[in-house]
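What follows is an incomplete set of chains from the complex, kept in their original frame.
All chains are identified by letter, namely A and B, in their written order; residue positions are counted from 1 within each chain.
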Amino acid sequence: MADIELAADDAAEMPYQRFGIPKLGFENYWYPILTTRDVRRKPRSVRLLGNDIVLFRDAGKLFALDDRCPHRGVKLSGGRCAYAGSGTISCPYHGWTFDGASGQLVAALMEGPDSPINRKVTIRSYPVREYAGLIWLWPGSMAPSVLEEDVPEYIGQQDRFFSISMFTDYKCNWRALVDNWPQDHHAQYVHRTSPELMLQPVLPFALALDPFPLDGNKGIAIRRSGGMTRADYPGLGGFPNNEWWRVMKPSGRGNVRGFETSKAHKVYGIRNQSEVWLPGLVVVGRLSGEYALVQWAVPIDENTTRCFNINNWRRLGRWREIYDRANYYLWRGWMHDRIFSDQDKTMVEALVPGPERLSKTDVGVIAWRKFAGAHARRPPIADPSNINPVAADQPVRRHA
Amino acid sequence: MADIELAADDAAEMPYQRFGIPKLGFENYWYPILTTRDVRRKPRSVRLLGNDIVLFRDAGKLFALDDRCPHRGVKLSGGRCAYAGSGTISCPYHGWTFDGASGQLVAALMEGPDSPINRKVTIRSYPVREYAGLIWLWPGSMAPSVLEEDVPEYIGQQDRFFSISMFTDYKCNWRALVDNWPQDHHAQYVHRTSPELMLQPVLPFALALDPFPLDGNKGIAIRRSGGMTRADYPGLGGFPNNEWWRVMKPSGRGNVRGFETSKAHKVYGIRNQSEVWLPGLVVVGRLSGEYALVQWAVPIDENTTRCFNINNWRRLGRWREIYDRANYYLWRGWMHDRIFSDQDKTMVEALVPGPERLSKTDVGVIAWRKFAGAHARRPPIADPSNINPVAADQPVRRHA
């Protein structure tokens, strides 16, 4: 199951194809797909990287199977967990009953207990985890990694952080959303009218960008320097202009300068204020080091991306946690995860894929694409069954 | 007009293609398309086996023509019967007026009565009948059969039976619906919670199936034997389970055992309790022999199937007919034709066409497919214009 698809004549693929970034996402990673409270005993159908998957709970465990009964093709998600405690799901059509863990057919109910077909049929089961309030799926053909080690520490170390998550489905390809994150200077322009940044100093733009890979090639960070907070453009006027609201006292919350002297860096030893990770997520921390937002672009299908906002707070005692949670539910959840993120949603949904004209402010975008295509986890190339015959002939950089 | 289409690379066609069962249905059969009261003087457009057809009445007759004026392409169904009693329909655009019986252009109104084009243009007319409260169309290229002889006696002998019909459009291919009928054991599982079967004894499952062709190869019946009404499955539990409602006294209406000793068999000489007929219908009778349901899967287009429920009662006198009709309108129409049939609709609409894994309980399904592909009425193969050039090269079993 190669995860590179090439459509050589498709202009919309051009910005990605030469780097080998697949339309449906990188397969061999954990992806959040729902929050834990979205799945109860009733089976639920989800789509991930184009795969239709049924999720169900039984006996306190969560299971994920291919959402199609191999017998006559009916979706298993219309079925039910008929035998509580057995960890099985039964197809609604003829009662073929599958073990959620192994995908094995336990019984074709209508054929009786002695049917020779029992245990002779197996459907694909997906590694699935519940962790940090989220349901995680592994859609790849390789053995799953250790989730906690494969995600940013803010999510992976729940003893030190706690998380609150929400998601929204965007009508765009996942790559358009990830491209939004490597310091492409959209924040300085798109978000300047968001409630979060209106009372801040102007974010500096025209920065010099110096991308570099993270340890272990988990992603990239981008060193920023220089820049300006105001400029005059001949024939146009100033930028920013008419921002009367900036006269109000800034609160300091959105500040992106001074990371080297921040508490995050000095007290908590955080290396970078923001990082973009494989398979397609961004980590943005505060200078306090006590909060970091992870946004994750989860490919649903070619034209749908589920954007998770995973808010993470450092555990600083019971009263602080109560405050942080209340603050999120009453204020930040609305101000950031809705209003601020919806500004991005409007942009990426208005994006018509096709040829691009990248420039100085896209240094991070280019770096991300090169990095992702070169370092994404893929099955060893020695296994010829993993080579897409079309892709193999193309000058795509893989495993650089 | 060959009625075999092959799409060799289409996984969804695989279960049918090797038997030569066409995506759009077998052409050379009568199909019900509407009830008689659905068409009045105003022309009405219908689709059947992918053909757009206009139906209209004039002078007490019903006519069916291709629903496209050959002049400039406008749908005739937007027109009207401008000359009462002439059996014609006039195109709404320029008044081209066609004879409903022959399809011949009688007059191009805007060209005057002496136009040389009159009677020089003919469009396709479809054999059409009103019978048993239904409108029947013949979409094939062969001469039409005698309707009364081509359908089950319950419909074909209206002197002995009367019928009440309704239909619902399903979002599925017609083949998925027919596959539902040859004793595939879905009834025992899907319908166990229907009002019709809740108060019955459990239907036996894990039956041995022995399909055989009917006289004249009109369809198949399936001899059933053995089976069980309760079983324990290792690691799961029993089936059925938790069916508290079965403690109530059964009414006996749904019983499927004992056909050999039934009144149907002994008094009325009915050969089989259920039969599946070409081109795609099922007949299910009661042990009393005084009622039979015919369900007919009518292909509308690739993804739409009109499912007719044709209820047939033996004529047993006026008071009995009043009772049967009242019972249908007050109870059975809702309980069976809505609730029971909608359980099937949910299944076939949740079916994702593709590879299958057929098994013991599908013996009837396999038999049906083999039978239908081998025995469906088709133009004589000697006529080379009836051979689809693609199909001709394929190892499809035809006229076995």
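Convention: a contact is a pair of C-beta atoms (placed from the backbone, for glycine too) under 8 Å apart; a residue touches a chain by one contact, two chains touch by 3 or more.
Keep in mind that what you see is a predicted model, and the values were worked out from it rather than measured.
Total copies of the shared sequence across the full complex, per this structure file: 3, with 2 shown.
Operating definition for what follows: only the chains that are shown with their structure count from here on.
With each centre defined as the average position of its C-alpha atoms, the distance from chain A to chain B rounds to 48 Å. For chain B in complex with chain A, the residues that touch the partner chain are 179, 184-186, 188-190, 205-206, 228, 231-237, 239, 241, 346-347, 350-362.
Chain A contributes residues 52, 68, 70-75, 78, 82-83, 86, 88, 92-95, 97, 106-113, 115, 117, 121 to its touches with chain B in the complex.
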